[in-house]
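For this view, one protein chain was removed and the others were kept in their places.
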Amino acid sequence: MTPIDISVLVLAGAVLLILLRLPVAIALGLSAFAGAVALLPLPAAVSIMTRTPHEFAASWEYSAVPLFLAMGALIVRTGLSDSLFILASRAFARIPGGLAIATNFAGAAFGAASGSSLATTIALGRLATPRMLRAGYDPGLATAVTACSGTMAALIPPSIPLIVYGILAEQSVVRLFFAGILPGLLTALGYGVMIWIRSVRHPELAPPPARDTDEDLPISWSILALPMIAILVLGGIYGGWFSPGQAGAVGTLAVIALSALQPGVTWPRLREAFADTARQTASILFVAAGAMMLTRTMALTGLPAALASFVADAGLSPALLLAALSLLFLLLGMILDPFGIMMLAVAVLLPTLEQAGFNLIWMGIVIVKYIEIGVITPPVGMNVFAAKSIAPPSISLTVIFRGVSWFLVVEMVILVILLTSPELVLWLPDLMTSR
Amino acid sequence: MQRSLPDRACRIGELAAATVIGLMTLHIGLDVAALALSGTPLRGTAEIVSELYMPFVVFGGLAAVQYAGDEIRVDIIDGILSQPLRRGLEKLTQLIVALAAGALAWQTSLQALDALKQGEHLVIGTMRIITWPGKAAIPAAFAMLALASIDRMRRS
Partner (left out) sequence: KTLTYGSGVPERAAANRLGVLPMLDRLTQVSDGEIRFTPILGGQLVSIPGGLPAIRDHVVDAGFFLTQFHPADMPAASFMAELTGLGTSPLATIGALNEIFFTRCPACMADMARQNVVPMMIQSATPLVLQCTGQVSDAPDLAGLRVAVIGQPEMRWIEALGAIPVRSSVSDILSALQLGQADCGLLPLSWIRSYGLQDTIRSVIDRPQGIITGAVPLAINADTWSTLPQTTRQKMIAAMPGIIHDYVTSAYVGPDDAVRGEMAERLHVSDGGPTLAAAWASFQKAEPTALIEAARAHGLENPEGFVAMAVETFRIWHEDLLPRFTDDPDTFTALLKARVYDAVHP
């Protein structure tokens, strides 16, 4: 068996185990381990695979995930975001699909304070999904909109994936941040239009609001809470007071401070929020650790390098190269972990892309877009899993993935725009950093 | 009501993770404040966060998730299977999880024991940061995960 055969078997095995209802993390880990055993002496395979969980967890970069999750859990548990959300849903109430559209734009706003696509999905899911379901929205739409709107956090700065890309590809993080803004807003716009069109054509997806729901809750000062936290977090980052990684901690502390002014917020409720954070962190990062094991096995098989040299030797035209790249990312994005894909992509593909004369800031945005599509595609979609983990248990993953498919259609349109017009991506960074 | 052993173990893991998340939030907040107010950041924050806190934070809640049946899995074939077949598959799944988690717990406990014997640490200036507890968090979490899956297998 050649290493390439092994890599194909490992990937197929992972998918099969996932379909057989094995927990995704265990399915990824077991197939990765089997591949490692086929490629390495047993003690070496045991060493690399069993060391992965600790190495994965003992990371300063990943500490942003629980911190932003804690911020989201606290905002939800303390009800700080309720009145803002009510205001937004009122503003959008007359529009078909208004609640979902409001959730979508709330995702863009939250993304401007959060660097993590996962954390944003969880915050949105906690906030918006129950309201949409109560209003009679289609469960697929009510969950998918949170899973997909979360991805904007990775494009709209601050963004953890863009920071990681900047380091790996040796590109300016500030330019990447500016470059992400327009594609992020374009995504929000595309999603919004799609939801509107679908709601107009199928009113049963998003019934117009009845007058009697929680819309009559009094709106209080707390309408300012979320904007204040966003200003603190963003102002602190851009004012040089703390790093995007530290921002999650500052945001969490700010939420705790503001919630002291909120009636009914008690110590047990804060404790519950931290317990929520512990469970969400574990359930999500466990899958990511399994995906990292799989990424390592893939590196051992040499499949990525073989693909890269195939692409490089094929002498593709830039357009074909981009098409091949797209196919590759979409396939890998189905199962591997987002940061793993980034490492593989930068390590093996960037030289080819650079040689083809592609701007690496533009490529960074495209690559982050692809890995964000990967977190909403089956069978392993971290954002979808996150949306599922906080939705009512009766909504199955299949339902959510089906809801996501419409957003994927929008993503295809946006990708075509991004791939064909690099100037759209580069306009803002060029404007902001030219002196 | 008397709680079962797996239930209690899961709750302890979750509580540990929740406490450490709170601690980590405070620690980073203090670091930011110390730099802003006095111009002297705390030493070793990044090392303490990544080596000491994060292993507890990432895996502490794992068993609680599994115990509650909230683990991330794909349920596409649920509709196809008959009730007895589904129960059988569920028991088999939990057995596999228990075996995998048990094996991981065993191997990582050897690594943790090594780290403990070495007194594993990092040196920051003249300060030593003990890092072996982070290594010990991993086998503990996986042992609890195995326990939780065995309990799920019994209950299903």
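Just so it is clear, A and B label the chains in written order, and each chain counts residues from 1 on its own.
By our rule, contacts are C-beta pairs under 8 Å (C-beta built on N, C-alpha and C of every residue); 3 or more make two chains touch, one makes a residue touch a chain.
This structure is a prediction, so every number in the text was calculated from the model and none was measured.
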Option from A:A14, A:A34, A:M71 or A:L350 whose C-beta touches the chain left out: A:L350
Selected residue (touches chain absent from view) among A:L11, A:V24 or A:I48: A:I48
Touching the absent chain when the full complex is considered, from A:R21, A:R131 or A:R175: A:R175
For subunit A, residues in touch with the removed chain: 40-41, 43-45, 47-48, 51, 55, 58, 60-61, 163-164, 166-175, 237-245, 295-296, 298-300, 302, 304, 343-344, 346-348, 350-351, 433, 435
Those residues of subunit B which, in the complete complex, touch the missing chain: 35, 39-41, 43-46, 115, 118-128
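Note that in this section only the chains that are shown with their structure count from here on.
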Subunit A-touching residues of subunit B, taken from the complex the two chains share: 14-15, 17-19, 21-22, 24-29, 31-32, 36, 46, 49-51, 53-55, 57-62, 64-66, 68, 70-78, 89-90, 93, 96-97, 100-101, 104, 107-108, 111, 134-135, 137-138, 142
Residue numbers on subunit A that touch subunit B, as the complex places them: 18-26, 29-30, 46, 50-51, 53-54, 56-60, 62-63, 66-67, 70, 241-242, 246, 249-250, 252-253, 271, 274-275, 277-287, 289, 378-379, 385, 388-389, 396-398
